[in-house]
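Missing here is one protein chain; the remaining ones are kept as they sit in the complex.
Chain IDs A and B follow the sequence of writing; residue 1 opens each chain.
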Amino acid sequence: MAQIELDRIDKLFGNVEAVVDLSLDIPDGSFVALLGPSGCGKTTTMNMIAGLEVPSRGEIRMNGASVVDVPIGKRNVGFVFQNYAIFTKLTAYENIAYGLRVRKMPAAEVDAAVHRVAKLLDIEPLLDRGARGLSVNDLQKVAIGRSMIVNPDVFLLDEPFSNLDAGFRAFMRTELKRLQRELGQTMIYVTHDQLEAMSMAEHIAILDRGRLQQWGTPEEVFDSPSNLFVAGFVGSIPMNLIDVGLEHSGRGLVARAVDGGHQPIALSAERRFATTNGGSYKLGFRPEHARLVSPEDDAVDLRGTVSLLEELGPRSIVHVGIDNLSLRVVVLPSVRPAIGERVGVTFERTKFHLFDDSGLALI
Amino acid sequence: MSSRNVSRLIVCARVLAVAVFLVILLFPIFWTTTMAFKPAEEWAPTDGTTYWLPADWTLSNFIRVLNIGDTGGFGGIVEAPLDATPSIIRSLIAGIGGTLIALVCGTLTAYGISRHRAGGRHHPFSILQMRMFPPIAVIVPILFLWTYLQLFDTVHGLALVYGAVTFPFVVWLMRSFFDEIPREIGEAARVDGCSRMGVFLKAILPLARGGLATTALFVFILNWSDFIIALSLTDANKTAPVFLNEITSASTGREFGPQAALGLILMLPPLVLAVFIQKHLVRGMTFGAIKR
Partner (left out) sequence: MTDVRLDHVSKRYGSIQALDDVSLHVAHQEFFCVLGPPGAGKTTLLRSIIGLEHPDVGTVEIGGHDVTGSEPGKRSVGIVFQNLALYPDKTVAKNLGFPLRHQSPRPSSAERDARVREIARLLHIEPLLNRRPAHLSGGERQRVAIGRALVRLHDVYLFDEPLSSLDALLRVEMRAELKHLQRNLEKTLIYVTHDHVEAMSLADRICVLAGGRVQQVASPLEIYRRPANKLVAWTIGSPPINLIEMNVVENDGRLSLNRADIRIGSLQDGMLDPLRALMGSGATLGVRPEAVMLDRDAGGSRLSCRVIAVEPLGSETIVDLELHGQVIKALTPPGVAYRPDERLPVAFDLGTAHIFGGDGATVYSPDGDQSLVLHVGSAPNE
């Protein structure tokens, strides 16, 4: 069990700033995701927590005590890698038992521990099989078992499921979540897939180019992204982002879309904020919170032409082109507009976002 | 003793060990170099003093061994002239020739083994086995064969033997370089329309440049410094190492000074080649071609 604190961490590789001024407070026993595109510093951060890298500046504390000088072997962290790093010549049993045998635990205890872990992961019948004979999915479970068995304080996972097929990945996510709850270990999961992070983590740290963009629960980062990057990154379908100018008029706040003929869009905002009339802002709304309507409808916010239709099964995505802009709208499968058809788009007034020109969220 | 002092002691011991090693390694070069510039009185002192550095730097050894002037004899005695130049040329021809033969044959063979699994599982290793025993073990049969083929005492005959003897090294080294190059690059070239040879020349070989350069240097050094094969297979058409060994005179016996001078001269071609090859030794040649 470990509570982990990163205090203003910097990491430089030569001139490259891999991690900049990162501070995180990871509660004991929580499942945390480090989410971001490749090169954002998430793997570097994980390596620093493990002890594989040393921060250039800043402090790392576990359970209150600084661990910056503690070598990796003494930090009691468990690793699960992307390419499972299994000993191919050993059986599943021997792979899992490895860590305990290295610590010279008596055979009877080792046996009990291996069976306990295998039961937890539902791979007991596979224990005697050689690693060569196991499927990719089972191999990943063995890798998890091997890291689990030594009871690390912290579990570090680096995109462990990216080699598995999609259906199985969904089940492994559930498994991992369940395991973490039962074992109560602090788990840190590195990924670039927002679906994985949202699905499993209690808290997500979103990183971009070495800097922390937002720290929050899945609901928080989805419903209240703190900046443009988070808004665009989180969500299976990217958020629609429109350049607008803002005005205060008698009816409240009005946005004018730069593409789409500066049509006024009335935003009935409950709060007033310091906005400069006419300044450049970005209006964001999620495709799930948008609807297609007839272009003649009064409630239309934006008018455009259908450029693409993606029929995905349970739902479809309509791409609407407006001047230089392309918006996505999620619709039911029965909605099948023709390419080139003129349509109107509206979005829910309780669920939009405004960003100033530096990318920070106002709503 | 505190742990700090112990670790200091360990560091000192390591430095000392390295220093000793370096001295042993570099001493012959030092001695040869200084010897080359010593006059006869210093490389064959009659009073038993050892001259570590030449008291009297001179070029007379070079002049003598290359027959480019008159040294006025040693100790007053005029010696028969020496001219190492033809032997140096022969060394170059045999050395470069042998290297080229080994490189061409060896690289193509290595490619076949690496890419097309030529020779199955056993023959490639048997090529290497060829070189497991020293050439001197087979020098007598080669001597007979060469005599029969009228290749005895010829530069080209020597080049052929050099090529054959270093061929396994080239295969061994180049094969591992070829193994490093991802298979898909060759496939991409085939798909793009290259013939098999085209794939080799245009897609694969450019990527093995570094390996080729290293192998070429290694093989050249082997051939260039060979003594025993040349000794066995030449008579009048000596190569430089053989010539060097035979620099003796009636009065002073082995003429160390001229020998050292020739030795110094012989160090140069490999150095020149190494400098020349530097720019082809590029690391991380295949970065960016393949995604994980």
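One rule holds for everything that comes next: contacts are C-beta pairs under 8 Å (C-beta built on N, C-alpha and C of every residue); 3 or more make two chains touch, one makes a residue touch a chain.
Model, not experiment: these values are computed from the prediction.
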| item | value |
| --- | --- |
| Left-out chain, listing which of the shown chains it touches | A, B |
| Hidden-chain contact residue, picked from the options A:222, A:281 or A:352 | A:222 |
| Selected from B:185, B:231, B:267 or B:281 as touching the chain missing from the view | B:185 |
| Which residue of A:25, A:109, A:310 or A:357 touches the chain not shown here | A:310 |
| Among A:16, A:65 or A:166, the residue in touch with the chain that has been omitted | A:166 |
| Touch list for chain B against the chain that is not drawn | 182, 184-185, 187-194, 198, 202-203, 206-207, 284-292 |
| Touching residues (missing chain, whole complex) on chain A | 37-38, 136, 163-168, 170-171, 173-174, 177-178, 181, 192-195, 198-200, 217-219, 221-223, 232-238, 286, 288, 291-293, 308, 310-315, 317, 319, 326, 331-335 |
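Note that in this section only the chains that are shown with their structure count from here on.
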| item | value |
| --- | --- |
| Distance from the mean Cα position of chain B to that of chain A, given in whole angstrom | 58 |
